[in-house]
Each structure stands twice: as structure tokens, then as C-alpha cells.
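Mind looking over this structure? Questions follow.
Shown here: the complex without one of its protein chains, the others still in place.
Think of it as A, B and C in the order they're written, each chain with its own count starting at 1.
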Amino acid sequence: MIKVGIIGMGRIGKVHAKSISTRVKNAQIVAAADPFMNDETKLWAEEMGIPKIAADYHEIINDKEIDAVFICSSTDTHSSISVEAIRAGKHVFCEKPIDHDTAKIKEVIAALESSEVKYQVGFNRRFDHNFSAVKEAVDAGKIGEIHIIKITSRDPEPPSPDYVKVSGGMFLDMTIHDFDMVRFLAGCDAAWVYAEPAVLIDQAIGEAGDVDTAVITLKMENGAIAVIDNSRKAAYGYDQRAEVFGSKGMAATSNDTASTVVLSTNEGVCGEKPLYFFLERYMDSFANEARCFFEAIEKDTDTPIGVMDGLKPVIMGLAAQKSMAEHRPVKISEITVG
Amino acid sequence: MIKVGIIGMGRIGKVHAKSISTRVKNAQIVAAADPFMNDETKLWAEEMGIPKIAADYHEIINDKEIDAVFICSSTDTHSSISVEAIRAGKHVFCEKPIDHDTAKIKEVIAALESSEVKYQVGFNRRFDHNFSAVKEAVDAGKIGEIHIIKITSRDPEPPSPDYVKVSGGMFLDMTIHDFDMVRFLAGCDAAWVYAEPAVLIDQAIGEAGDVDTAVITLKMENGAIAVIDNSRKAAYGYDQRAEVFGSKGMAATSNDTASTVVLSTNEGVCGEKPLYFFLERYMDSFANEARCFFEAIEKDTDTPIGVMDGLKPVIMGLAAQKSMAEHRPVKISEITVG
Amino acid sequence: MIKVGIIGMGRIGKVHAKSISTRVKNAQIVAAADPFMNDETKLWAEEMGIPKIAADYHEIINDKEIDAVFICSSTDTHSSISVEAIRAGKHVFCEKPIDHDTAKIKEVIAALESSEVKYQVGFNRRFDHNFSAVKEAVDAGKIGEIHIIKITSRDPEPPSPDYVKVSGGMFLDMTIHDFDMVRFLAGCDAAWVYAEPAVLIDQAIGEAGDVDTAVITLKMENGAIAVIDNSRKAAYGYDQRAEVFGSKGMAATSNDTASTVVLSTNEGVCGEKPLYFFLERYMDSFANEARCFFEAIEKDTDTPIGVMDGLKPVIMGLAAQKSMAEHRPVKISEITVG
Partner (left out) sequence: MIKVGIIGMGRIGKVHAKSISTRVKNAQIVAAADPFMNDETKLWAEEMGIPKIAADYHEIINDKEIDAVFICSSTDTHSSISVEAIRAGKHVFCEKPIDHDTAKIKEVIAALESSEVKYQVGFNRRFDHNFSAVKEAVDAGKIGEIHIIKITSRDPEPPSPDYVKVSGGMFLDMTIHDFDMVRFLAGCDAAWVYAEPAVLIDQAIGEAGDVDTAVITLKMENGAIAVIDNSRKAAYGYDQRAEVFGSKGMAATSNDTASTVVLSTNEGVCGEKPLYFFLERYMDSFANEARCFFEAIEKDTDTPIGVMDGLKPVIMGLAAQKSMAEHRPVKISEITVG
């Protein structure tokens, strides 16, 4: 039984706590820490059967019984807590992104170099049933050589302008998942990035220095072209699709819905909207990624999404920002790491 | 916390044990009984955290701490164990069918009349996301008055001829779920039943005195016509669909699949087959029905599927058998109960 | 060039005239007759380039230059005009049904026995792209042995009670197409018919002695079971589907729409309603059936839908009427022909 501590009990921390508690066999949560732990969260943790609760995450880092930590705190703390945890000999599951600053990520890489612990980054979408089925089709050679990858990723509601200001910008906050998905599906890194951004949903987002709509084109190292389209607000809900087109054909996903019911009336022939947002859409993927993390620990194998997989999408996001700023395609190698 | 004992640890007993253990908040399994409990099952129960294991179900019936029992034993024991459990003051969740013999079901009804316990029958499909969404559309008036109900229910593989002999026949073993679904969606009882049967899949099933294919037409008390088509073997897997057509339109479901991926190649444009069988297709519905059962206990309300809802589909099945034997439509009131 | 006369210039007569004029290469319309030919129809015929127009269809029957006639007059005249045309040596395309009275159809059969002319009945749906693709899949063995055939056939609007009175009843007027489709897809005749009827849409239809909703079950001579569901009014439009299920799988059609556009909004994910009615849905099939008729003439082969194919669905309709009247399954051989 792998003993787990959860650091950060916000929305995503609770998601991991719940899925590990109820859906993962070989791990149990023995502690949770959050500086802003309120009574409601305490009660919630109690009901989940989490025996130890702390304000200070060092109580987890320093707990000899704990084998692995899930870092679900705010993004700006991911890298430093990662380093501390690694040094304390804990296996680390770190929510994405490790950091917006590649220098900080390099510190994590350095810590890992002198350690035997496992490190996994929370790009959960790779473990989604739809995207993993596309990947399987690709790996099985059903698409042939990849020519074009298309990712559609649209949120149901824009974040608040306040959040936008600390988010690192749409490319590092939202598109980062799509950058990872492009790498996952292509099986290689990007060589060039060109971002075509717009502020079309909320002027306040523009005033906060960010964009809310974008089409990002990537030239991949294997010659394929990838294109991501993002919007911070789709009126019909969370739109999460992928399409891989190659020499032998195409694998494409559509959105998940709560039911398959189609209603035919005088008004038309209507199905349900996509599942509302990531908690509804990707719940299974959180349990799946946790299972893979624990399996890597048990079998002493590489985690499926290591620290370099955490770094690369950040570099792609920085390249997209540079492309936007300079209105030109940017080579990945132009981004200085660290 | 409702304390639960599981009687019968075959496939469906384990399904309930697992979904209650991992997905239901306000109940816990404190005992499980099975006369043929082998080491593997014992280990499984241990891993599930079930503290007490017995060969004799009376250890559950007689355990004062147990509030509710799940009867998952063989069909021929459902009614007698139901009566015993009711008399012992236990709330009862009984797998379908209560019995093939209506006289036995009447004994359960009699036992319930002098008791305050809750009784629920395991017609789990009512709790499936697709069928419940159809029902919601009907109840919301989106279909208007119901004119035609169509149920397609096809298994991926036929049962063995040995099983067929003790199954009570396809109408009581398999179609019984569809009879319940017709009542659920129509919101009323059937008045007439006409069965058109065939043996097309396995002659051994015919030699065992049963059929493997059928179309059953029902005239409902509200004037609607229902039609069920059954097959014991669909080459593409478990086919579970419903369609309700009325004065304002139609609500129809399609099958669930493991992913939404569509593969377009020189061969065609292909999606996945339906989820393989009831364990894959209906897993969520087992947790949902258990939750509803426990809620009825906690809130002291009627269970959603009471003993009369358990009796009616058996009567429909007997009417279908009589229709088949006499090759004519049979009035529900022709079936003597008890 | 096959020279054609059209007898009857109502809706269906015009459909044939137009499709032959504009979409059939090896035939030309040289005359059209209708006792109620008004100015509008005359103008229409002129624009179509039809050189000769008459009130009396004998002008067509007696025209030595005419090779073939299309009988598009009222149903009660189909058989007698058929006989006259056959005796005059004309190839005959006769709209469905040949007659409601099998004795009248036998007269046509007798006339054909002493003639070399071709005779085709207008069961156009066999030539529809969807239904013919299902048939091709069946014939190619992709379904294996047929077990269950399902036909859904629902009109967008009910006929007037006045029309109902002269229609021969829903089974001979509307279901007759579905009876033909069942024979076409099954590749054999029906042995037994059981009709479950209802009046749910318009009481005036019931008062006129007819029904507006039905489910008809048929046992086919090859052992398969077929089931047809009919409604005179689907709120969402013309619903025309078929499903053939067999030992190797299933071929199923969905409805045609004017476009593939799907609109995703806050309200849902909506496609278009089916094409409104038979003129929109089956226009291509009218041209196709005409082409096949002319091909049979040119190549001196059997027409795809001969007089016996015209007779059989009428017998099935009469059996359905008897089943409804006597509330029991009726054997096809119970229906006396002629």
C-alpha cells in the first residue's frame, strides 16, 4: 500500500483525494495539507477517511511514513515544493504546469538527477478514454504516417480577469494541455510555433494583458503540422476534440455527453450538449493517471509523463507568447531554458 | 451509516458489494454469505474490507446489527430468503426476478403487509443514464402522449443450454428487464401481450425448450403499443436501445461505446462496438439503484421499484409464454396470480 | 427511344413525367391523359415538352407509336387500365397498389399470361439509396442469415378523413409499401401476420373506420421475424428507416436530411429534421425505378417488381386487416386470392 500525502486541498486536490480514496486499490491517503484549510474541507477530508490534516505541507514532506505526494497547491509553489519533496525522498505527482519559468523547472530536473524518486506531471487528458483511443489507433499504425493533427479545446466559461492576471496567460494556463496533447499524439516535439490570437469574448481579458481566442499552428519535428484552436467560452459547453490525419486515414473524437438520448420534435433532432467542464469530462482520467503513477512506483518503471514532458509544453507556451508578441513563427530553439 | 449484508457472492453479488463499498457514501457492507464461498471470493471480500464472511445466510438474517440485505443468490431462493429477511426486520434489496412463480411472490407481498421494511427489486436499467434520460423527456412532456414504445435488447452471446434449462425461459430470464422497461417508460401496465418467437441462433436452445429470438408486442393500458425485439446473440455486442414515440416527437437512445473515436480509412468510417455486456454497460446503474434504496431507507419513503413492480414483469413474461404456446394474443388478466 | 404515355396527371403522374423528361435518357413522353386536365397542368405539360395531351386515356392506349404507359390514375382504375394496356401491347408501369381486390389483380395476371409485355409495379422505395444499400449488404452476406427485420414508417401528417374512407385503410394505403419492403429485404414471403392497431392521432380516422397507428409483426417463410411500426403523424416529419439484423450483424438506415449541418448552442446540439415527405425523400427513387423499367424493356428481361410482387403486399394487407378484425395472428394462406 503506497502512502500518499496531498499538498493543496483546492478543487484539484480534492479530485485527486477522492479518486485515490475510492477508485485506486494500491494507495491510501494518509495526510492532507493546505494553509487555508477551512472547516468544510476538514469535514470533507474526514469523510474521505484522511487521518491527518495540516496547514503546513512540511508536515507531509517530513513524514517518514509517506511514500508519495500529490502537489496540488498554487502553480507558483509547484517547483519549490517539488524540489523539497524530491530531496525528502518522496515520489512526486505534480499538477501542471510545473512552473511558468523554465529556470524553476530546471531546478526540479536537477533535484531529480540526484534522486531515485518517481516524478509525474498531471497532464490528465492523455488518460482520457477518447484521447487514449486516438493514440492507440495512431500507435497501431491505423493512421499511417501523421500529416495533420487538429486539437479543439474550448472552455464553457472564461476565467475572471483577476485569475487571468495570475494565470501566466492563456497559452501557459489553458493551451498547455493542448501542447501536451500535440506532443502525445505526434510522438515528437514541435519545431516551430505560430500563434494567431484574438480578444473576442471579454475586453477585460484583453485589458488584463491576455487573449481569449487563438489558433496556434505548429510544425512538428516529424514534419507533421498541428493546429490548436482555443476559446475561453463556447456557448454549448466544454468542447474537447482531437483529429489525427495521416497517410492511411483519420482518427477523430467527438465530445462526451451525459446520455445518448436524441430528441426529435418539430424543432429539430437534438442531442445533449457536451459534459459541462473538466470535472465532468475528465473525472476518469484523474483516477487513471494516479493508477499509472502508483504502478510506476510499484514496478520501478518510468512514469508516463516525466519532468521533461512537463517542461516541453511550457517551452511551447513561451514560444507561442513570443510568436504573438513578435507576430512571426518562432523556432522552439529560440526559447532559452533556465 | 446503513449496515448491509450481501447474500450470494456470485457475479451480481460482487457487483453490488463493490459498488456499495466504493461508490455509496451512507452504507457499508458488514457481512457477506455464500454457501460456495471459495478462497478467491474470500480474498476478494477481504480486499473489499468486508469484515464478516459466512456460508450460511442465516448469519446475516440473524445479525441484529445489519439493517439491510441484498439478495443475490440463485433465483429459486429469492422469495423464501426475502420472506425470512422481512420477518427479521431487514430492509431487502432483491435481485430480479423475485420468482418465476407468482404464488411465491404473493408470499413476499404478504410478508411485507405486516412489516415496515423497505423492499426493492433489482431492475437496474431504470437507473441507466440513457434510459433515465428518456424517461425524463417523457415525464417532462417533450414526447406528448405516448403512441409507440420500442425496446431493442440483444445479448452478445447466448447462454449455455444448461443454463437455459433452469432459466425459466428467455421471457422470464432476459425479456423481463424489457417488460419492466416498457412499464417504466409507458407509466402504466400492459393489457395484452403477443409473442412471436423463433429459434435461430442455437438449435440446442430449442431442444432445451426455449427460444433465442423474439418480437413481443404489447398493448398498454393507456392505449400505446409497445414492441420488444430480443436476440440471444448480436455479433456486434450488447445492443440496448429504447425509443419512445408520441404526439409531440420521439426520444431515442443509442448504445454506449468505450470511446467516441471514429476511424476513417479506405475501408469506411467506423466507430466502436457497443460496450460488451451488462457488467460494462450498466455498472453505474447498479450504484445508482443502491443509492436510491438507501435513500428510501434513510428518508422512510417508498423504494422506486417495489414488490408489485417485481411481480408485474413476471406476469407479463407468463403471458408471453402463454401467447407463444397458444399462438394468440393473451390478456394480462388471463394470468392467475398466486 | 422508348415512347411513353402517362395516364393520370395528378401528383405522382407529374413526378414520373418530370423524372422521365429530365433524368431518363432512353425514354421520352409523347402523350399524357387526364380526365380532369386543367389549364395549369396543360401549361406544365407543355413546359415539360409533352407534345400530346388528352382527357381520355384511350387516346394513349390506342396510339400505335406509344411503347409503354405509366398508370398514375386513381387506384380503383389501375387494374382495368392495366388490362386494357396489356391487351393493346403496351408495356405497363402501374402505380401501387394494383388494386385492393385480389380478384382484379388476377385479371391483370391473366392478361399478362397471354402477352409479352413488361409489367412493373411502383414500389419505388426499393430504389431508394438507403434501402437499396441495406439490400446490397444483405445480398453480399454481410448480415448472415436474417433473424429480425424492422421497418419504421411514419408520415408527417395524417390524411383527411375523406381520403381515409376511399383509401382502402392504412394497411393497404400506407403499410403496403412496408409489406413490400419486408419482402424485398427478407428475400421471401410472409407466412403469418399479426396486427396491433390503434387510433391515437385523430378520432375522425377511427370514425371513418380506419386506424392511424399500428405495429405489425410478420413471421417470414425463412423463419425471420419482421416488425413494422406505422404512424400517420410524426411531429418531426417523415420517418423512414429499416434495420436488418442477422447472424453476422446488422445493417440500419437513418433518415435523410436537407443538410448535414449540426448547430451547437446553449439549447443543445441539433441537426435537421428528416426530409418532409415522400416527394422530398424519394424523388431519386422515382427516376431509378423508371430507368429499371425501361432497361427491362430494352434488354427484354424481367422487371424488378412484377405483377406477383404487386399482388403479395395486397394479400399481406388483407391478412393484417383480418388479424385486426379477429384479434389473432392470421396465416397468409387464409387469404383467398381472386
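Going forward, a contact is a pair of C-beta atoms (placed from the backbone, for glycine too) under 8 Å apart; a residue touches a chain by one contact, two chains touch by 3 or more.
This structure is a prediction, so every number in the text was calculated from the model and none was measured.
Q: Please identify which residue in C:11, C:87 or C:129 touches the non-displayed chain.
A: Going through C:11, C:87 or C:129 one by one, C:129 is the residue touching the chain not shown.
Q: From the list A:27, A:92 or A:214, pick the residue that touches the absent chain.
A: Hidden-chain contact among the options goes to A:214.
Q: Given that one chain is not shown, which residue among A:208, A:234 or A:332 touches it?
A: Answer from the full complex: A:234 touches the omitted chain.
Q: Using the touch rule from the top, list residues of subunit B that touch the missing partner.
A: Subunit B touches the missing chain through residues 234-236, 239, 257, 263-274.
Q: Which residues does subunit A use to touch the chain missing from this display?
A: The list for subunit A reads 144-145, 147-148, 150, 154, 192, 194, 196, 198, 200-201, 213-215, 217, 219, 223-225, 227, 229, 231, 233-236, 239, 245, 247-250, 327-329.
Q: Touching the hidden chain in the full complex, which residues of subunit C are there? Just list them.
A: 22-23, 25, 47, 129-130, 132-134, 137, 142, 248-256, 258-266, 272
Note that in this section only the chains that are shown with their structure count from here on.
Q: Going by C-alpha centroids, which chain is farthest from subunit A? Tell me that one.
A: Of all chains, C has its centre farthest from that of subunit A.
Q: CA centre of subunit A versus CA centre of subunit C: separation in Å?
A: Distance between chain centres: 58 Å.
Q: Starting from the mean Cα coordinates of subunit B and subunit C, work out the distance between those two points in Å.
A: 42
Q: Residues of subunit C touching 2+ other chains?
A: Touching at least two other chains: 234-236, 239.
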